[in-house]
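Just one protein chain is left out here, and the rest sit where they should.
And now, subunit A:
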Amino acid sequence: MAAQDRGHARVGPLAARSRTAPALDVDALLDDPDRRIIVCCGAGGVGKTTTSAAIALRAAERGRKVVVLTIDPARRLAQSMGIAKLDNTPRPVPGVAPGAGGSLDAMMLDMKRTFDEVVESQASPEKAAQILANPFYIAVSSSFAGTQEYMAMEKLGQLDRQARESGQYDLIVVDTPPSRSALDFLDAPERLSSFLDGKFMRLLLAPARGPAKLMTTGFGLVTGTMAKIIGAQVLTDMKTFVTAFDTLFGGFRARAQRTFELLQARGTAFLVVAAPEPDAMREAAYFVERLSGESMPLAGLVVNRASTTPAGDLSAEAALAGVERLAASDDADDRLAAGLLRLHADRVRVVERQTRLRGRFATAHPDVATAVLPALAGDVHDLDGLRRIGELLADQD
């Protein structure tokens, strides 16, 4: 992969003319036996989950043994994949064509359960029970904004180990949580583990370990103030939690580090998913630059829901001029013609705007291979729909 070695730093606007991006060869990506992990990331609402599922299905029907980890699929899509029940275990997807010798399992992430399992695997049964019952733990494990990202990475690490040990899977496709920003996916684990190692934890642990002389007036003042603001009960819960959790921190940090390394490994590929809208393309640009900064292997960009240039060579202006001329007529054919011309003008404008956005991205990131997916008329909620998306993704001529 030459492209991934060259990096994807932004290129100044003078460095290249506006251009079209090189086409992404999805099938080459899926067929590469060294490719063990594909991560789909991007802003919320751009079709990440559907893209992940479509890619996983296509890989399976081309002979890979695939497991897809989804975060929050649409209900009917989840039902058709047989994962309507959230049980944190991969299940075979019914209806996958077995001809090429591949298979497809799917699972939906249960964030709290994944967290609980990590605690149970790291601590003695008594200690685990103590942690799981702590109010502070319950709150962190079910509502902390970064927990979902962290647990998605944790689950990926587990699936990877499982795949290597049992040989049950040779490709893991991961959907990422619908975060505020696509970057949260990369940042949350670091944030959590830096917190676990941070000054604040030492502060809470200070009375429990460490000599009394370290208890400077600063510590006392800070804990006193905190008790005043959040209440002594919360502080006590937190101390209990931290003390019980203390021995697990090292393990958590090591796991987060291993998963991060897994993401940087050669066998991993990131697909950045976007829609041709300013916000989503800007997010995609940030993400591409960030991946490059972290030496993470980027396979390319998928632009969903793109409008395609209509044949017939009629500009928006010419179409609207035609609408003007027909405005006074109440003949049925004229009304139909005027309506169609207005629709056409809108579509041409949308295509122009989207082309500008994609051109800007390609100019700033000329090495990023891109697949463009035309907007579909309806929602996708079955394997046939996913298969169709897979075909469109692979066919980028």
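By definition in this document, a residue touches a chain if its C-beta (ideal position, glycine included) is under 8 Å from a C-beta of that chain, and two chains touch if they have at least 3 such contacts; residues count from 1.
Note that contacts and distances are computed from a predicted model.
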Should one name the undisplayed chain from "CoA transferase subunit A", "Cytochrome bc1 complex Rieske iron-sulfur subunit", "ATPase" or "Glucose-6-phosphate dehydrogenase assembly protein OpcA" using UniProt, the answer is "ATPase"
Omitted-chain contact residue, chosen from A:138, A:205 or A:392: A:138
Using the document's definition of touch, tell me which of A:125, A:167 or A:378 contacts the absent chain. A:378
Full-complex contact with the absent chain, from A:288, A:301, A:326 or A:373: A:326
Mind pulling the subunit A residues that touch the left-out chain? 43-46, 72, 74-76, 135-136, 138-140, 142-146, 178, 180-181, 191-192, 195, 198-200, 203, 218-219, 221-222, 224-226, 228-234, 237, 275, 277-280, 282, 310-314, 318-319, 321-323, 325-326, 329, 331, 333-347, 349-350, 353, 377-379, 381
